[in-house]
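Mind looking over this structure? Questions follow.
With one protein chain removed, the remaining protein chains of the complex are shown where they sit.
Then we have chain A:
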Amino acid sequence: MVHMENLSQHHLDVLQEIGNIGAGNAATALSALLNKKIDMKIPAIKIVEFNELMEDVGGPEEVIVSVFLRIQGEAPGSMFFVLSPNEASSLVEQVTGNASDDLTESDLALSAISEIGNILSGSYLSALSDFTSINLQPTVPNVSIDMAAAILMQGLIEISMESDYAIMIDTTIKEEGERSSSIKGHFFLLPDPTSFDKIFSSLGVEDQ
């Protein structure tokens, strides 16, 4: 059994590559959706205590827009597509053509975010599933706009049953160029502790 507290660098490299493949696919999907060039940053693998994770996303009270889904199947986990409220408004505007100042007051904006999150996480997961030959099914995505800790802890419950640490595969995607209104989002992939063995064995990675 691979325990997340003692993964080797080799294991972490494999997880990074998994994030790379998934998020690459999602970036391509977003690029097609917006007809714009989307850059993807090589994912960061972090083994973090829950409180550190919250500091990483700007503090536990930072307001985030998130699309959350559970991954079901042979390697369960949680997945979040996270944007700041400004970035989410800008993304909605680019997709629907409607400027919306307040996401929470527009059902159309919220359903657009949900659908975009659905498309992007679906393409992320299907790349993962193809690469690892592991059967993965996403649940219906859920949108929430609230404090980061309140939202992200929901995806950490399974992990918390076994550990005080999460392995977070974080990829940033952003629109090419540095305009202030450019789109920037994060994918957080949080495999459940039981999933690591399955992921590594499917890729032929020896337990070290």
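Observations on the model:
Basically, contacts are C-beta pairs under 8 Å (C-beta built on N, C-alpha and C of every residue); 3 or more make two chains touch, one makes a residue touch a chain; residues count from 1.
Keep in mind that, in the parts below, contacts and distances are computed from a predicted model.
Here one chain is missing from view; checked against "Response regulator", "RNA polymerase", "Elongation factor P--(R)-beta-lysine ligase" or "Probable chemoreceptor glutamine deamidase CheD", UniProt names that protein "Probable chemoreceptor glutamine deamidase CheD". Taking the complete complex into account, A:S144 is the one of A:S31, A:S144 or A:T172 that touches the chain left out. Seen across the whole complex, the unshown chain contacts chain A at 50-51, 54, 59-61, 63, 68, 70, 104, 139-140, 142, 144-151, 153-154, 157-158, 160-164.
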